[in-house]
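One chain of protein is taken out of this complex; the other chains stay put.
And now, chain A:
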Amino acid sequence: MKKSAFLGTLTAATFAAGFATAGTLEDVKAADELKCGVATGLAGFAAADAAGVWQGFDVAVCRAVAAAVLGDGTKVKFVPTTGKTRFTALASGEIDMLARNTTWTFSRDVDLKFEFVGVNYYDGQGFMVPKALGVSSAKELDGATVCIQTGTTTELNLADFFRSNNISYEPVPIETNAEAQAQYLAGACDVYTTDASGLASTRATFENPADHAVLPEIISKEPLGPLVRHGDNQWGDIVRWTLNALITAEELGVTSANVGKTGMEAGKNPEVNRLLGTEGDLGAMLGLDKDWAARAIAVGGNYGEIFEKNIGEKTAIGIARGLNASWTDGGLIYSAPFR
């Protein structure tokens, strides 16, 4: 009996492995749950709050996709991943999508066989130092000990920056943000480097944030965005257009407060109508229903709302919109049109 049960499991596992590529949308619907990879804990981007509920800028993207596909923004299983485990988790199918401040690079897109669906945060690598050190530029960091989060683009940028400026440094690779923070605060490294948004988020959790400064140099382009596996274009389109829906909603003034009202009847702006499904049926082209985008916007608000609520200037993290303002306000956040 036991043997046959074992063989049965084995066979099931074989078939499961064989059919895993059948279609992520069907898998998600069948499981009635979206498995979304996020960071292990980065305040403002992805962190569990006191009640154990995941909150943050990246988390909001997961919730929007879950709302569009499953009709409920809480049907998400958040899988915390480190810089090192995230790609394996996505490639193996352990998660359906990854929203973990991941930089869109050529090799990740092409060689690692992933598909970046867009950019939800334009970032760049920066340096944080204690003010007591008296450093005002990254070029003065000759001989410094630098804490880096390993498994990121950061260590490559760092190597390039120090080499091109012909100065030396001592890298200390660290697995998670929390460990890097401990070493940095104890003075075991002079500098902590990661994406500027991550630095702002880390600094906000310090006892005395004012004692630390982020240096002016931004040494890289880090377009961060959600990604999915290569080869399932329908699923990729769903995640891409959910993100675009959030961005377009901000541009067109659709917010979580008014989406319920405007969603009921056709308004005057045809693009809003197409977005919210009161005119035409863009949802059917994606394999979803008409209200998909309305639900995605309703769950956490449009892009601007999500930004302000999680990492905006009124929060402890206090990041200005800067490059991440809508294109209508001079930023880079821009969506292809809904038509």
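The rule is short, and it goes like this: a contact is a pair of C-beta atoms (placed from the backbone, for glycine too) under 8 Å apart; a residue touches a chain by one contact, two chains touch by 3 or more; residues count from 1.
One rule holds in what follows: contacts and distances are computed from a predicted model.
Hidden chain, UniProt protein name from the list "Heptaprenyl diphosphate synthase component 2", "Amino acid ABC transporter permease", "Putative periplasmic lipoprotein" or "HEAT repeat": "Amino acid ABC transporter permease". Note on the undisplayed chain: of the listed residues A:32, A:94 or A:142, the one touching it is A:142.
Annotation: of A:115, A:190 or A:251, A:190 touches the absent chain (contact as defined above).
From the options A:175, A:217 or A:308, the residue with contact to the unseen chain in the full assembly is A:175.
Although one chain is not displayed, its contacts with chain A can still be listed: residues 14, 17, 21, 83-84, 87-88, 91, 107-108, 111-113, 132-133, 141-145, 150-152, 155-156, 158-160, 162-163, 169-175, 182-183, 186-190, 230-231.
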